[in-house]
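Sending over a structure as structure tokens; questions will come in a sec.
As you look at this complex, bear in mind that one protein chain is not there, while each of the others sits in place.
Entry: chain A
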Amino acid sequence: MEGMEHWKSKLQEIVNPLQQQILRTPDTQLYTAIGMLIITIVFSMFVLLPKRKKSNTIILAGLSGSGKTVLFYQLRDGSSHQGTVTSMEPNEGTFVLHSETDKKGKWKPIHLVDVPGHSRLRPKLDDFLPQAAGLVYVVDSLEFLFICRASAEYLYDILTNASVVKKKVPVLILCNKTEKVTAHSKDFIQKQLEKEIEKLRASRTVISDADMKSEYALGIPGEPFAFSQSRNRVCFAEASGLTGEVSQVEQFIREYVKP
């Protein structure tokens, strides 16, 4: 008990000067200090707590040369500038769509990512997919017959990607370059892609066990594949990056990133 008393007095010795110190300090200083403390705590909470907001990321994917970068700049600036070359790095930007900048009202900016289509750069797509609110898969409808297989393979990889399947990321398959006379129609492209994916389904499911990636099966077993079977929404649209005819893409984006 004595020890206790002893300690108490010791504590008193320490606390008393502090009390006096506090009393002595002007009120304003005290409040400022407290205010600062609160602000710091609130601020750090903002920073540290994970954002639970809905994502506003839209990804542009597709083979090299399908016109993703042009679309990116069409959506951002409403112009394709002096043209583009093969991308080596993703283009990223958070902005309000160009067509909406004239309109009144407040628009929610979109985080648009243009992922290069070169096969060596494909792994980059995995970095962006988990945060995607929607994906625009761009197809070159002019050269479609030559790239059909490669395009279907890439699309298959995207549609079976874990985060796409889990989060049911909506996919817009965009047939680009429709300004050209010889471009294929979107119905034709849809049919061809379905056919190709059907074949891939057969060959891919058997190698999936050898591969390290956990793949998800696409479509309903025993039935020919159709995009309507996939769990996430897959729709088709047409656009022309060069002439700036991108209204269908904008519509799609606004469907999933609410203004």
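By definition in this document, a contact is a pair of C-beta atoms (placed from the backbone, for glycine too) under 8 Å apart; a residue touches a chain by one contact, two chains touch by 3 or more; residues count from 1.
The definition used in the following text is that contacts and distances are computed from a predicted model.
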{"item": "Hidden subunit of the complex - UniProt protein name among \"Alpha-1,3-glucosyltransferase\", \"N-acetylglucosamine-6-phosphate deacetylase\", \"VOC domain-containing protein\" or \"Transcription and mRNA export factor SUS1\"", "value": "\"VOC domain-containing protein\""}
{"item": "Hidden-chain contact residue, picked from the options A:Ser119, A:Gln229 or A:Thr243", "value": "A:Ser119"}
{"item": "Missing-chain contacts mapped onto chain A", "value": "64-65, 69, 73, 77, 79, 81-91, 114, 116, 118-123, 149-150, 153, 199-200, 202-204, 206-207, 210-212"}
